[in-house]
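One chain of protein is taken out of this complex; the other chains stay put.
What follows is subunit A.
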C-alpha cells in the first residue's frame, strides 16, 4: 500500500473517484509512513491518528454519496501556526504549551470544507522566525535530501521546514505553510518541492498565529505545480474576519496550467546577481531563462534598484510587528506560566522561559526600534524604503513585464548546526535575500524546482507576479516544471 503515498493530489483524487482505493486506505498509508519515518525527520510535532481516520471515513461516505469535494479524502499536514480546533497549536514554541484552540483558522476550515483529511501538525521555526527550522522548541527537522555520498543531515529550510520535509518525504500529500520573508519558498527550494506565497490578502490570516501582520501570508507546499494550484484554490478565500482579506473572487488556478507563455514578457533583475553567489545558481538561472525563451516568452533585462535594502528594512519592520504581536504571551490567557514574586516578575519569567533565543532577539530588536527616540530613524525610515521597493516593482510591471524570474535561494540546503550560521544571525538572514522583497511589496511568488547542484541537492527558481496574478505564476512555473522535470529525494530512510 505504501506506493499510495507517491501519488500526487491530482492522481489520488482521480483514483478515489474511480474507487481504486478508499480514502481510509490512503490515510492509513500516510499514517503508516509517518509511523515509520517521523522519528527520523521530526517533521510532525503532533499526529492526529484518530481524527485523520474519522475524517477519511467521512470522506468515503461522501465519495459513495456523490458529494465529494475538490480535496475529498486527501491527507494533508498542517503547519503548527494554524489554529486547529482541539488540536495542538503552538507555533512550535514552549510559551504556547498545551494550547488547544476552541476555534479553527479560516485556511484550514476551507480545506476541511473541501473534504481534506488532517494527518497532524508540522514542525516549524518558533513563531515562524528562522530559515532552517532549528529555532523550533521541538528540535530541528531533517531534510530528506542528502548530498551524494554523504550522511550529513541537512536542514529543510524554514520556517515551514516541517511542511517541506513532510511533502518531500511522502509523509503527506501536501501541506499548509506560511511565508513572512521566504518561509514557503526557501524550504520548497531546499527540498525539491513547489511552494507559492500568494498576494497579501489572498488567504485569510484569521486563526493563523501572527508573526508580522503586514507580511504574513499562507500558502501551500506541494509535490508539483498542479497540486500547489489545487491547494491554493481551496486555501484562498474572501473572509470578513480578516480586515486585510481582499474582496476578489478566487479564480480556477488549474485552468492556467498548460497555457502557453508565448509572447509573455519575463523580467530578469540585474540586482539579483549577488556577490559570492555560487556559479551553479547563475547557471540554473540562465537555464530557466533558456526554457522560457524556448517556450516563446520574451526575456527583458530589468532593474529593481532598491533590492539590497529589502532585507535590512525587513529586519526592522518584521521584528517591530512581532514585538507587538507577541506581547500577548504573558502567562495569563494561554500556555506557559512561570510563577514570579509579583505580576511583572511573572510576565518576565514566563517570557524568559517560554521564548527561544531567536524569538527573544527579534522581540528585543522590535522593542528597540519602536522605542521613544528611535521610531523615526528606524521604523519610519524602513517603511519609506518599503514604499520605494514596491515602486520598483510597479515601474517594471507598468513597462509591460508580466513576471520576474530569479533564483529562489542563494545556495542549496546547508547542514544542521552550521557553525557560521549559528555564529552570525545576519548570515542566516541572508537566506531570504531573493524572497523577502516579495513580502515587502505584497506580491505573489512561487518557487519551483529547476535542477540539482554538483552535490546532487535541489535548487529552485522563483517567479514573481503582479498582485493577484497567481494564474500567471502557475502557468509559467508549469512551463519550467515541464522542462526541468520533477526531483525526488533518493530514499535512504
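Convention: a residue touches a chain if its C-beta (ideal position, glycine included) is under 8 Å from a C-beta of that chain, and two chains touch if they have at least 3 such contacts; residues count from 1.
Note that in this section contacts and distances are computed from a predicted model.
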Protein that the absent chain corresponds to, by UniProt name, given "Polar amino acid transport system ATP-binding protein", "HPr kinase/phosphorylase", "NAD(P)/FAD-dependent oxidoreductase" or "Aspartyl/glutamyl-tRNA(Asn/Gln) amidotransferase subunit C": "Aspartyl/glutamyl-tRNA(Asn/Gln) amidotransferase subunit C"
Residue of A:22, A:40 or A:381 in touch with the missing chain, whole complex considered: A:381
Omitted-chain contact residue, chosen from A:255, A:343 or A:417: A:343
Chain not shown: contacting residue from A:148, A:240 or A:270: A:240
Contact partner of the left-out chain, one of A:15, A:49 or A:100: A:100
Hidden partner interface residues of subunit A, rising order: 98-102, 199-201, 214, 240, 243-244, 246-247, 306, 308-309, 311-313, 315-316, 323, 327, 330-337, 339-340, 342-349, 351-352, 355, 360-361, 363-365, 367-368, 371, 374, 377-378, 380-388, 390, 424-426, 429, 440-442, 467
